[in-house]
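I am attaching a structure below and will ask some questions about it afterwards.
Left out: one protein chain. Kept in place: all the others.
As written, the chains take the letters A and B, and residue 1 is the first residue of each chain.
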Amino acid sequence: MLRRLIPQEYDFFESFDRAAAQAVTAARLLLKLTENFADADPIARELNEVEHACDDVAHRTIEQLNKSFITPLDREDIHVMILRIDDIVDLTNAAANRMAYFGIQRPTQHAINLAKQIVRGSEKLAEAVHGMRSAKQYEQVMRDCITVHEVENAADDILHTALAELFAKEKNAIEVIKWKDIYETMEKVTDRLEDVANVLQGVIVKMS
Amino acid sequence: MLRRLIPQEYDFFESFDRAAAQAVTAARLLLKLTENFADADPIARELNEVEHACDDVAHRTIEQLNKSFITPLDREDIHVMILRIDDIVDLTNAAANRMAYFGIQRPTQHAINLAKQIVRGSEKLAEAVHGMRSAKQYEQVMRDCITVHEVENAADDILHTALAELFAKEKNAIEVIKWKDIYETMEKVTDRLEDVANVLQGVIVKMS
Partner (left out) sequence: MLRRLIPQEYDFFESFDRAAAQAVTAARLLLKLTENFADADPIARELNEVEHACDDVAHRTIEQLNKSFITPLDREDIHVMILRIDDIVDLTNAAANRMAYFGIQRPTQHAINLAKQIVRGSEKLAEAVHGMRSAKQYEQVMRDCITVHEVENAADDILHTALAELFAKEKNAIEVIKWKDIYETMEKVTDRLEDVANVLQGVIVKMS
């Protein structure tokens, strides 16, 4: 990487790290919420704040991008990366909010399992994002990205099991609507994790 | 911008302006429909025609792109811009169609509020799109894009309130399905507005 040779006004990798760390924090809060539903409201509020903080990071990154003459990656890639990480945090927050406004009293084991996959995926993604700083770590980044793809597959399997059980057992249609939505939103968080892994892999593909 | 210095066979900015104006027209028709549901059918038909007209603009733009040697923006950016504006009009039309084929008799205040945000967002986006013609207006374009992001946040808040109320009050599951879908589709229109704002910001990021 040329990164060390060039002067830089702003550390974009630092922005990525911060946003990815926020995705991890959001994921852990979602898991906490699904495991301790009695405390749903304060946890949901905390998650909301993480989302706003991530919006700020994204916003500032794009502003800096407009002021920087030299960037360590293609400008478009920096732009897409920060937007896509922000998407993860947005959807993690949406999943938590849904449990709150659907008036869910007690989450299911499937929801907990999905939250665990989201935590695992976001942790691996944060490592992958951190590895972008150095070409020496590209192979490790690629392996981390593959783990993120595996997380998405695992979440997909949990979703299928959860929905099959839901349609087999739950006779109250409104409960079906709520849980189908919660499971699908949680599974979509892993799609957004995969999107960032794809952007990361694309950047490496271009630079290697 | 180099635009004035180079010969051009086709005015791509004019295409963007026309497509963005169609998004504004579509948004206003959606608002009109949610406010005057007695006239739903003729308004929905008018919106359908706007959608077809926007398809034509997109189609012709891509055709011209293949014939043009010199373009004012990167060819890929022109392609993505016109596709993403077309997506807004498609989804605005889909939201209106849903109200029609769900047999909705009377829209709710939440639907009207969402439609108002869609109008506001599409108007700001049309201004931002127009501003792309000149580097002098880039700062204003960036501000307009931020407004589009705010519209998406506002629509998200309306969606949450609307769904919380829907699940708290409506006991008929089929009504829940219909309204959940309508609210979510309308909120997704603001996501599509934000997508174009992101493309716009990305283009400016690249050129500045």
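Definition applied: a residue touches a chain if its C-beta (ideal position, glycine included) is under 8 Å from a C-beta of that chain, and two chains touch if they have at least 3 such contacts.
These numbers were taken from a predicted model, which means no experiment stands behind them.
From the set B:Val80, B:Ala135, B:Ala154 or B:Met207, the residue in touch with the chain omitted from the display is B:Val80, counting the whole complex. Among B:Asn97, B:Thr147 or B:Ser208, only B:Asn97 touches the chain left out of the display. In the full complex, subunit A makes contact with the omitted chain through residues 142, 160, 163-164, 167-168, 171, 173-174, 176-177, 180, 198, 201-202, 204-206, 208. Taking the complete complex into account, residues 62, 65-66, 75-76, 79-80, 83, 97-98, 101-103, 173-174, 177-178, 181 of subunit B touch the chain not shown.
Convention: only the chains that are shown with their structure count from here on.
The centroid of the Cα atoms in subunit A and the matching centroid in subunit B are 26 Å apart.
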